[in-house]
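Here the complex is missing one protein chain, while the rest keep their positions.
Chain naming follows the written order as A and B, and within any one chain the residues start at number 1.
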Amino acid sequence: MDSNRREFIKISSLGLGGLMLSGTIFDSVSGSIFNDAVSETMKYIRTPTYCEVCFWKCAGWVTKNEDGEIWKVEGHQDDPHCNGRFCPRGTGGVGMYHDEDRLKQPLMRVEENGKQVYKEVSWDAALDFIADKMKAIAKEHGPESMALFTHGSGGKFLGHMLKAYGSPHITAPSFAQCRGPREVAFYSTFGEGILSPERTDIRDTDCLVLIGSHIGENMHNGQVQEMSQAIDKGATIITVDPRFSTAASKSKYWLPIKPATDMALLLAWINVIINEEWYDKEYVEKYAFGFDELKAHVQQYTPEWAYGITTIEPKVIRDTAKEMANASPAVIVHPGRHVTWYGDDTQRLRAVAILNALLGSWGRRGGFYSPEKVSIPSYPHPPYPKAKRTWKDGLEDKFSLATEIISNELCGASIPTKDREFNVKGWIVNGTNLIHTLPDQKKTLEAIQNLDLLVVIDTMPMEITGYADVVLPECTYLERYDAIRNSPHREPVIALRMPAAEPKYNSKPDWWIAKALGIKLGLNEFFKYKNIEAMLDWQLKQVGSSLEEMKKVGVKKYKRKYDDLYLADGQDFEFSTSTGKIELYSTEMAGSGYAPLPTYTEHAQPPQGFYRLNYGRTPAHTFSRTANNPNLTAIYDENDLWVNPKVAKQWGLKNGQYVWLKNQDGIVSTFSIKVRVTERIRWDSVYMVHGFGHSEKKLSRAFGKGASDTELITNVKLDPEMGGTGMRENFVTFLTEKPELKEAES
Amino acid sequence: MRYAMAIDTKKCIGCGDCVVACQVENKVPEGFCREWIVEAISGTYPNLDLEFRSERCHHCANAPCVRCCPTGSSHIAEGGIVLVDPDKCIGCGACIASCPYDARYPHPDGYVDKCTFCIHKVRKGEQPACVSVCPTNCMYFGDLDDPNSEVSKKVKERKYKRMKTEAGTDPQLYFLI
Partner (left out) sequence: MEELIISGRMNYKVDPYLHIWGWEIAFYLFVGGLAAGILFFAAFYYLRGKENQFPAAVKWAPMITPFILILGLGALFLDLHNKMNFWRLYTTIRLESPMSWGAWTLMVITPISIIWSSIHIKEIFPNWDWKFEWLEKAIAFFVRHKRPLAWVMAIYSVLLGVYTGILLSAFNARPLWNTSILGPLFLASGLSAGAAVIVLFTKSEIERRWFSKIDILIIGVELFFIIHLFMGLLASTEVQIEAAQLFLDGPYTLPFWIFVVFIGMLVPALLEYLEIKGQKIPVFIPVILILIGNIMLRFIIVYAGQASRYLY
């Protein structure tokens, strides 16, 4: 019997033992820090914030009703992320605050009568426990053995705490599970990344090419708005997607490509644009490196060749290439955001980068602009201790181009092996539901069983919460200060988030948690500011503003330091690559032993009776985190499974019928999913929105609604360049009866 | 004065922001709605057409709900906005049955509720919540009698359709196509 094993605990099964929420204990740690902050905020009826429902972080105003309760959040007119208009998730963000299923008290895993349960404890007790564990881990394994998985604004403070403690292991799944390959590919081509918000100048483009990017279903506010502007101005939209996406329906050209063959189309486009001499000759000559190698390399990739692979007719390939060339340089071959598909994603995004380079769109109006942001210094603190070991130690030369930490590798480093010396022993997980975020759930669960400490900091109970040793209830973004939002844009712009109300229940902001824990760890030197207001005010004063000003204006725009939004005509420019040029032929790739020019590799197609599992977004939800939001479930409360009518007929599936899914490895979905028979999808794939099928019962609206794509993604194709987890080579088949019954019968 | 709304289906992506904004702004109880999204697909893969429509009360110029109301609770306010006076409403349901658009619902507090074109905002010179929040900027609200209003211009410049005009309602939502 393994007594250390972490059983999944439903948040509802609280132990009866310890309701020791003494106010005095709490006050002695912290109280005064927060209380004056709140009294100050109550003076305002309208307070600035920036949204935390997704990573776009639109700035807005919180309005309270006559009773002083939070009523609505609306976009800030001056914010270029949203231009005064929030997306459905932002508008429904108030639901996060009102959701009665929120985490309310710090919880600790205890054993009662041989059963593991959560006990409500005081913040003091919870933080003491964590601090003691962290000290023990540092002593035994070194501080590098603590890792922080984070998604969201609060991670900045927790990250600071962890670095001060001595660990560099701060990771966001947004790299290896999402946008990593595109950043790596564009860095190696242009010496700069795409960043967030994306530097795409969609507003002014004449031709927007989307490859598997479903803008409009992904509700990246600024981009959606600019795409709408582009439609208004009559820009040509070309959408490559096996599914008739929303964007496809707005497009002049929809290329219903055979799944997993995008690379062939990209290479054929490059072939046509080079051979027809439709590329921007002046631009390529002046800025690009390796054109001749590229030209020779792509001769094999003719449109006729691509036709056989992609099912896109050569004429359509040529016509669309011509459309792009006609619009050049005001053309965007969009790099997308969630691009970890088949394991050769960095190479595919290299092809996208090359295409943009040939069309001369990088650094041009209507292409990719050069964003600028304000430089805000950190609050003074001593230098962080130097880490002696890092996650990369065990990897040797693998994934050498990763520019950020690979979450799943850090997760993997938590499972001890014979030959690896360094193991991760403790996790702090903040704002990311790793069970639904990382593919290969089995591995994630195995890693969790090997930890000495698992702390989860979140606003909602999630699947990951049930595995925690300590659960800390974070207050929502509407109840807290956070770091100044400072994002790259056409004009530098900063935004303030301040609390509109006191934290509900016994929840706390991350900055407070980080500081309180830091002090318990003896890291006082790193937390010398009295409270976050003092820190923010100090920072703002360094950039010519103040907390007082920001509370009034919410958003402040700055003039660009340099007039370099676009490259000037004939301007000399040195790119941050080793050749100083746009590398069509990547010397960095070549130097690291990877293919310097993208090549086509064939990917597996579904076996008989199976269908490729494609997944995506609905505009009403962010990942799995909003599935319980009362305002958002009102418009989308469960995902459905898109099935082509031909397939439905073959299987006898009816619209609205519930089915279970089984993948190629025999994994069966925990919950059933509603079939939507639709012409919008091909006959070789099915589609569902990511983020549903929650098994945490405490999520009263989300529990058991729809199915989880993540649990069916067991075949992960690792990107050799940067460790991205390709998730689109998973195939499913339908089970029309509840699986348990089926097994019992057989 | 004739208030009307134009919705550009070429730009609408059916994100549902209008629905959420309406719920928050008007404190529509959970489980109910004053507006909704229609997604209409026609054709066969890969020759397909898709239209999104953000729909709500059409504020009909010839409103059956107002005609059939036995107490005068359903009435036409300034600019042709169709409103319900909760104090006069007996909740008989006749107006709900009379609406070809099913745009009304019985509020848990007893009266019948529906879209008001956010008249409380419009009276202050603001746009209805759905219009002001729309991320694709595909909705236009204003006075159709004013030739310079945005909605007048759109209705004049663009092809449009109105829903179920055969019901004789003279609806005032114009879907630009």
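Note that in this section a contact is a pair of C-beta atoms (placed from the backbone, for glycine too) under 8 Å apart; a residue touches a chain by one contact, two chains touch by 3 or more.
Everything numeric here is computed off the predicted structure, so don't read it as measured data.
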{"item": "Chains in view touching the one left out", "value": "A, B"}
{"item": "Omitted-chain contact residue, chosen from B:Val112, B:Ala129 or B:Val151", "value": "B:Val112"}
{"item": "Sole residue of A:Leu162, A:Leu434 or A:Ile635 that reaches the chain not shown, by the stated touch rule", "value": "A:Ile635"}
{"item": "Interface residues of subunit B (partner: the chain not displayed)", "value": "14, 16, 19, 31-33, 35-44, 64, 67-73, 86-94, 96-102, 104-106, 110-112, 163-164, 166-168"}
{"item": "For subunit A, residues in touch with the removed chain", "value": "634-636, 645, 676-679"}
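Just so we're on the same page, only the chains that are shown with their structure count from here on.
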{"item": "Separation of mean Cα positions, subunit B and subunit A [Å, integer]", "value": "36"}
{"item": "Sites on subunit A touched by subunit B in the complex", "value": "71-72, 74-75, 82, 84-88, 91-92, 94, 216-217, 219, 221, 224-225, 227-229, 231-232, 244, 246, 248-250, 254, 256, 619-620, 630-632, 634-636, 644, 678-683"}
{"item": "Of subunit B, residues touching subunit A in the complex", "value": "10-11, 13-17, 19-21, 23-25, 30-31, 33, 37, 41, 43-46, 48-52, 132-138"}
